[in-house]
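Every protein chain except one is present and positioned as in the full complex.
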Amino acid sequence: MSGHLTYQPQNAFMQWMERRLPIAGLVYSSFVVYPTPRNLNYWWTFGGILSFMLGVQIITGVVLAMHYTANVDLAFNSVEQIMRDVNYGWLLRYLHANGASMFFLAAYIHMFRGMYYGSYKEPREVLWILGVILLLLMIMTGFMGYVLPWGQMSFWAATVITNLFSAIPLVGESIVTWLWGGFSVGNPTLKRFYSLHYLLPFVIAGVVVLHVWALHMVGQNNPTGIEPKTDRDTVAFTPYATIKDGFFMVVFCILFAWFVFYIPNFLGHPDNYIPANPAVTPTHIVPEWYYLPFYAILRAIPNKLLGVIALGASIVILAFLPWLDTSKVRSARYRPLYRQFFWTFVIVCIGLGWLGSKPPEGNYVLFARIFTVYYFAYFLVILPLLGKIEKTKPLPNSIAESVLLEGKPIGAPAPPPPLAKA
Amino acid sequence: MSGAGGSRGRLHAGKFTQPAQARLQAARSLRKLVAGGLTEQERDRTVTTMSSAEPTRRDFLYIATASVAAVGAAAALVPLIAQMNPDASTIAAGAPIEVDLTPIADGQVIKVFWRGKPIYVNHRTKKQIEEAENVDVAKLPDPQPDSARVKPGHSQWQVLIGICTHLGCIPIAHQGPYDGYFCPCHGSIYDTSGRIRQGPAPLNLALPPYEFVSDTKIRIG
Partner (left out) sequence: MVIARTLALAAALAAFTAPARAQEHDTATPPMNKWSFAGPFGKYDRGQLQRGFKVYREVCQVCHGLKLVAFRTLAEPGGPGFTTAQAAAIAAEYQVPAEPDDQGEVKPRPARLADYFPPPFPNEQAARARYNAVPPDLSVIAKARGYERGFPRWVGDMFTQYQEQGVDYITALLQGYQDSPPAGVTLPPGNFYNKYFPGHGIAMPPPLTDQRVEYTDGAPMTVEQYAKDISAFLMWTAEPHLEARKRIGMQVVIFLIVLSGLLYFTKKKVWHEVKLHPEKLTPRPPTEYPRT
């Protein structure tokens, strides 16, 4: 913008306020005049969608907490009371349950976008790592939330996942007892899960603030992977990104509404409508769909401790991505070989998810192992090698140029420009 | 950034007709509201799309979108606020209750609960009824004749909400100089009609909604 990048309050009250607590100025510089690459596509809306979904989950969650009772004898019935008696209780419950699925769907797409366009590369490493931390917090929050209705799956998922910690040598059993607050999953476990499930979303909100702060320090990545060079490469966040994000967020809400109103139990498991019974194990214990890939990796390894380590490693390895990928070119748009492996990786993740829903027998186990190998090989072998050996396509000279000429560079192909040192 | 639109805005400003210019100003002030206060210069520069052909249609689109979004936001608030209203089971639990009067002996008071509140059902003796009726109503702190506090033809039945009108304690029945009610918290004294006579309470004991479904049964609520 050729004018002021800072907020200039006009009326007296705002001037008074700005001097004391410059929130309006912060909002103005961060979300109004903030320079945004002009070529962002709709994959970039998922960050905003995630913030929106966090708000939805917190609001519906706080409201549900007014009616829920965290006690093993009362929890299941309190949820049913919400569904039957509380005004719009069925809506709030279905919003919250399906909202968790939408939250994870958006998060995975958001991450795949980052992986495709190299958004984790220098100088966005900390931004990416904060994102991995957010994913871990989301996984913990979702897991504890699922236990609260105290259905069969709630109870047995809690049992299986907390039992994983017993794989830790020496202190494993003590840790599990400590987690349970007893000798098996029971009332103390449910109560503490409720407390932490209420707490963690606010921790997530705090880390989101850090995440957006880290983002604003370095600016958005964009489909070309080239940093903006001039004013022609960017537009003001408001109204351009605001309206584009607003539109796509509403489209996403249509998908959300479709699940909430028409197929609210599609993503769930019927067994969770059976009250928890510690004496009866369900035939197939399965987590919610968003945990299935990790579940498949866990079960693919025949050794209990190594399986747990693989489960943890499959998430933690993401944090090292900025250094594992050695390519100097950010965006997959200009990395044709990388693209092939990337899409294979996406198929492998989906395949692992499907396999996680199947009983661990026969061919299912074989393919889970093959896919797990690819999953780790992608990070540890393929990406480090690719950066060294692949031939990238020539990069455009600037974002504006790529938009102008639809990606074709002017004149002779320019070599990839060196990435600016931090 | 939005400098592009701004420069175009300055170029085009002179080409607009009077009404279009007025609408332009309106759109600008709208944006000023959004942007949170800009100088005249900045406003010119931050003006974005400037379709010289049809500013009306553009404004209408923005206004329509904003109004529809506002309606959506308001509708989204409804369930969040409604869920705090009493739910169906609470309303059902607060449904009218029927009390059988036959087991209540002459001079006996029973206490039932309705909507979480204690209700006294007092089978008054003849003496208590006389004392309640022979009172100079005008001299009472909260003037009310006894006839207004019973159902016609059933003056031996006194149905009251047993919550002291001072600060909400439950008064004890058959206590005090009037053989009425006495509140132990701050010493309010009520008569056999439940009217305040002495003490800090400002009003007579309240009456719940009730009716006689038969001579021996009342429905409270």
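Just a few scattered comments:
Going by the order they are written in, the chains are A and B; count residues from 1 in each one.
Going forward, contacts are C-beta pairs under 8 Å (C-beta built on N, C-alpha and C of every residue); 3 or more make two chains touch, one makes a residue touch a chain.
It should be emphasised that the depicted structure is a prediction, and the values quoted were computed from it without experimental measurement.
Within the set B:L77, B:A93 or B:L203, the residue that contacts the chain not displayed is B:A93.
Shown as candidates are B:L61, B:L77 or B:L203; the residue that touches the absent chain is B:L61.
In the complete complex, the residue from A:L26, A:L74, A:L199 or A:V251 that touches the missing chain is A:V251.
Of the candidate positions A:P9, A:P239 or A:P293, contact with the hidden chain is made by A:P239. Interface with the hidden chain, as seen from chain A, comprises residues 2, 35, 38, 77, 80, 83-84, 90-91, 94, 216-219, 227-232, 235, 239-240, 243-244, 246-247, 250-251, 253-254, 257-258, 260-266, 270-271, 273-274, 283, 337, 340-341, 343-344, 347-348, 351, 354-355, 358-359, 361-364, 367, 370-371, 374, 400, 403-404, 420.
Panel shows chain B; residues 1, 3-5, 7-8, 48-51, 58, 61-62, 64-65, 68-69, 71-72, 75, 88-89, 92-93, 95 of it touch the chain omitted from the view.
Please note the rule applied: only the chains that are shown with their structure count from here on.
Spacing of chain A relative to chain B, judged by their CA centroids, is 43 angstrom.
Against chain A, the residues of chain B that register as touching in their complex are 1-3, 6-7, 32, 34-39, 41-42, 45-46, 48, 78-80, 82-85, 87-90. Contact residues of chain A toward chain B in the complex are 1-4, 7-11, 14, 24, 27-28, 32-33, 35, 59, 63, 66-67, 81, 84-89, 91-92, 231, 234-236, 238-240.
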